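Handing you this structure, nothing more for now.
Every protein chain except one is present and positioned as in the full complex.
== chain A ==
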Amino acid sequence: MLLNIILCEDDKNLLMYYRLIIKNYIKDHPQYDISFPIYSQNPREVESYLDTPPEGINFFILDIEFHDSQTRGLDLAEKIRKLSSIDKIVFLTSYDQFAKMTYERKLQSFDYITKDIGLTNIEKRIDDDLNSTVNELLENDDQPVKFSYSIGPREYKVDLDDIDYFEASDSHKISFHTKDSIEQFQGSLTALESKYENLFRVHKSILINPNNFEELDKHKHKVIFKDGKNCDISRRRVSALIRYIVST
């Protein structure tokens, strides 16, 4: 695992201060492989870094407005997101017209730190963000299977094992159910079934993830999952499911 931190802030004093925070973090965590290739007042330097990105996951800390530049932090972030869906982007800014929800959704930005919270709190937030990124990267070393789905041309990813079951809403729409969400996307159950062989059909409109299977309620014809959620199962599929579960 390699983490590259890139910092861009147009105020020189603040840039130096943030640089110190990151240097301290790296010094305090010698067990991780972290590099700090760029800290700059000029967003152009970040752009040219993106042209030849080195190996590893990038962690960007960006201001949103740069005084002497046409480039905005948001443009930069869009470019980053186009190149990679896993890089982390943290906005650090006093620009309070920032549409937080919009960019969280559009750019899947990792965090948005406002400068009003004061330097001490800023330091804490940067530390927290770096910690959770590092932890996520360590976990991801186990390589969990990702399930990717799309709404229109946009693609989203989720760990397959977070999903309890898939349910077809109509011929072109499927929703998947996790512990705390239901999401709809374009697709068909048949296509899913052939792409993810592990999934098991319990109903003409339902595919379950057997990894999250907990028990079967034969009376009510329900499959119950580890997190307590449940879905219907058709009578004809009960014995097949039991056989499938026993065999694995």
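Here is the rule we go by: a contact is a pair of C-beta atoms (placed from the backbone, for glycine too) under 8 Å apart; a residue touches a chain by one contact, two chains touch by 3 or more; residues count from 1.
The working rule: contacts and distances are computed from a predicted model.
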| item | value |
| --- | --- |
| Listed names "Sensor histidine kinase NatK-like C-terminal domain-containing protein", "Putative spermidine/putrescine transport system permease protein", "PhnG protein" or "Dihydroorotate dehydrogenase", with the criterion being the UniProt name of the chain not displayed | "Sensor histidine kinase NatK-like C-terminal domain-containing protein" |
| Residue in contact with the excluded chain [from A:Leu2, A:Ile86 or A:Ile117] | A:Ile117 |
| Contact with the hidden chain (one of A:Ser181, A:Asn198 or A:Thr248) | A:Ser181 |
| For chain A, the residues touching the chain missing from this view | 11, 13-14, 16-17, 65, 94-97, 99-102, 105-106, 115-120, 151-154, 169-173, 175, 177, 180-186, 229-230 |
